[in-house]
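Note sheet for the following structure.
One protein chain omitted, others in place.
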Amino acid sequence: MKKIINEPSAVVDEMIKGMVFAYDGLIERLPETNVIHRTHSHNGKVGLVSGGGSGHEPSHAGFVGKGMLSAAVCGEVFTSPTPDQILEAIKVSDEGNGVFMIVKNYSGDIMNFEMAKDLADMEDISVDFVVVDDDIAVEDSTYTAGKRGIAGTVLVHKILGAAAEEGASLTEIKTLADKLVPAIKSIGVALTPATNPEVGKPGFDIGDDEIEFGVGIHGEPGYRREKLQPSKDLAAELVHQLKKEFQWSADEEYALLINGMGATPLMEQFVFTNDVHQLLAQDELALSFKKVGDYMTSIDMAGLSVTLVKLEDPKWLAYLNAPVTTISW
Amino acid sequence: MKKIINEPSAVVDEMIKGMVFAYDGLIERLPETNVIHRTHSHNGKVGLVSGGGSGHEPSHAGFVGKGMLSAAVCGEVFTSPTPDQILEAIKVSDEGNGVFMIVKNYSGDIMNFEMAKDLADMEDISVDFVVVDDDIAVEDSTYTAGKRGIAGTVLVHKILGAAAEEGASLTEIKTLADKLVPAIKSIGVALTPATNPEVGKPGFDIGDDEIEFGVGIHGEPGYRREKLQPSKDLAAELVHQLKKEFQWSADEEYALLINGMGATPLMEQFVFTNDVHQLLAQDELALSFKKVGDYMTSIDMAGLSVTLVKLEDPKWLAYLNAPVTTISW
Amino acid sequence: MLSIENVNTWMNLFSEQLLEKKTYLSELDTAIGDGDHGNNLARGAAALKEKLADNEYETLTDLLKDIGMVFVSKIGGASGPLYGSAFISMAKASKENEELDLAGLLEAGLDGIQKRGKAVAGEKTMVDEWIPVVDAVKENSLTPEVIEEAVAKTEQMKATKGRASYLGDRSIGHLDPGAMSSSYLFKTMIEAGVYDG
Partner (left out) sequence: MLSIENVNTWMNLFSEQLLEKKTYLSELDTAIGDGDHGNNLARGAAALKEKLADNEYETLTDLLKDIGMVFVSKIGGASGPLYGSAFISMAKASKENEELDLAGLLEAGLDGIQKRGKAVAGEKTMVDEWIPVVDAVKENSLTPEVIEEAVAKTEQMKATKGRASYLGDRSIGHLDPGAMSSSYLFKTMIEAGVYDG
């Protein structure tokens, strides 16, 4: 394992310290927790909390700030944060009108966030949440823990964040979230596995000439392993999967996010973006919002994911374009 | 070589296409060139042009936009762009009051940008330039091509960009640049080499347990090779080198940029940032501006660099903090 | 015999065992999960040892509750809420019925796990370790072999809950890490004399 770290078990703590030092005008760390919250003045908006295991930087702390998240809870690497920490995030985010949580669909996250909600209920803080499950690599069946939450989650942060900033109520945010999440679909491909510093070795084995379609952001298995192929072909496969799910037709309006997994340089991300563009242009989709870069990473995994959001409501586009003050949006 | 690309020789063209598609509101490609220029309205400001070999994304096109660069010229990977292309960038950036070029100190860049200036002179466009040589890994002697230009260049873009936006004249920008550049010093460390897609193999060999201090952003050799060590020790070595150069004392004001080389995840960058912070705090430096992330990369190199700017003029801090509309600042 | 003292011993032995088997548990989790189960539990174990060293308990309920809270707040992931819910559930049950025996206590623990995680028998989770153990304790027939057999049986199961479920058929042929860590829980329970069937 070749990494710029000190004690592997101290990675999350030291990372938070570095982040809070670097962006001290924007974010703060709640003392004795791994909760990062925004510094901008509180004014009765609904609080927005997200989080999960660390290792997905800039998610989630990079999206804390005006117009997006109120707070982010940083778990250990690839490990859901605990309910007491989430409760602290809820408390610091509550401006009197409740707190909405954005949870990715993993057994651990769901159980911990639910327990935190129970604890908040006992403290009379209204808490509601949505579970993001945008990864179409997994079939949604009773035989799995369900579709996973991946890069699309960042767009949920953005859209709900803008709604909260605009003054939407907790119920309105819940309604928006429940309509939004099913309209978001993502799918990824990995070239190399991530190495969790505490584990010390790669999360899975893959040949020098192999790729895996549909890998999860914690190295969960994908749906097919193939030989390395040109960007064009990767794009064709991923877009094909998305098309199967959306069943789109010409002129429909979508938002697009191409997300790097951590070790894939922007150079490759943009080459791939060009290939995705060609395919979507062929189908005459209206792509009114686009973004490319590292948003939901998997530590040092090489690979990327494509997210599309069917923009069913014109407000969603306005929310995507609304200004924010965060480290990484 | 495991990369998400198509034809290696088409990488730059396809990357530009992807970038321009993704950020079409912000940037445009000058037809039949590898020049990216901003879309925001022209109003008589001094134009700012930068560029160089590709492979340093988001540099330089990611910094094109209001408040920073007017245009960026993308050379082939790790290869200086040609004078005709630079001339086109100059022409599209000229709003009637001249164009200032920010050039990194490499033989190829200097010769090509100088030739472009000669061509622009013949077209009666006033052009001036500064050569950025912030990399203290190389001694500035008659026995080398001189100190190299690395991540500090991005801060030159930012500061000069804000000055230009404010309406500074070509002469004022030149004066500012000549004072600014010597106040910027950087130094990096690499864990793995970059692989230029056209070359197809890593730029240098390095053991699985080795690092190299002072590597250049094209894989140029550094000043010492050692065994892999904790982030703390890497930080100590790099800060030690910077301290030797700056000879700082307590309370002096600096700006700090921690720059990822392309394959080093934010997790590691922030852990390292924390270590740098400890050291600079010991010396009681006032760090009034901080930034962490991938700004001047070396394709898929793992590693990072530290840049410090001695803020000799209070305006520089204001310029660093001035708002911009770019992809990546 | 269930006592504050031997539950204390039990938990110290369990913690020692988790710290010792940290790498092994994470390796099991690397095969079908995300490789952190050993590290997660080791955090819980270290915190629990400290907690127990620093506190005196008057009631079993208080002790069980603290164990549960440490697990909930230190482990994280899926196993944190599950082990945590098990002990918090046991604490509640012991409060409601001071005469509750070990079988009743463990039954409450299993109930806590299943309420939290919704897993039933055969889904290749820690539940597949707990069910046979609880049954054996009820029938006073628990042995190390029962414990080991239960964890061994998870090898041939296909996971349909938790992270391992993403592997589908490929999860077959691997032991479930959570079942393995639960097997340590029950073995140290015997060692500590909490179960003296």
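Just so it is clear, A, B and C label the chains in written order, and each chain counts residues from 1 on its own.
The criterion applied here is as follows: a contact is a pair of C-beta atoms (placed from the backbone, for glycine too) under 8 Å apart; a residue touches a chain by one contact, two chains touch by 3 or more.
Computed from a predicted structure; not experimentally measured.
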(Q) Counting the whole assembly, list the visible chains that the omitted chain makes contact with. (A) B
(Q) Can you say which of B:M111, B:A281 or B:A318 touches the chain missing from this structure? (A) B:M111
(Q) Can you tell me which of B:G188, B:G203 or B:G262 touches the chain that was removed from the display? (A) B:G203
(Q) Using the touch definition from the top, which of B:P83, B:G262 or B:G303 touches the missing chain? (A) B:P83
Q | Footprint left on subunit B by the chain that the document does not show | A | 9, 53, 75-85, 106-108, 111-112, 115, 138, 142-145, 148, 196, 198-199, 201, 203, 216, 218-221
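Please note the rule applied: only the chains that are shown with their structure count from here on.
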Q: Determine the centre-to-centre distance between subunit A and subunit B, using the mean Cα coordinates as centres, and give it in whole Å.
A: 29
Q: Mind checking the centre-to-centre distance between subunit B and subunit C? Centres are C-alpha means, answer in whole Å.
A: 54
Q | Junction residues of subunit C - those touching two or more other chains | A | none
Q | Per-residue multi-chain contacts in subunit B, two or more chains | A | none
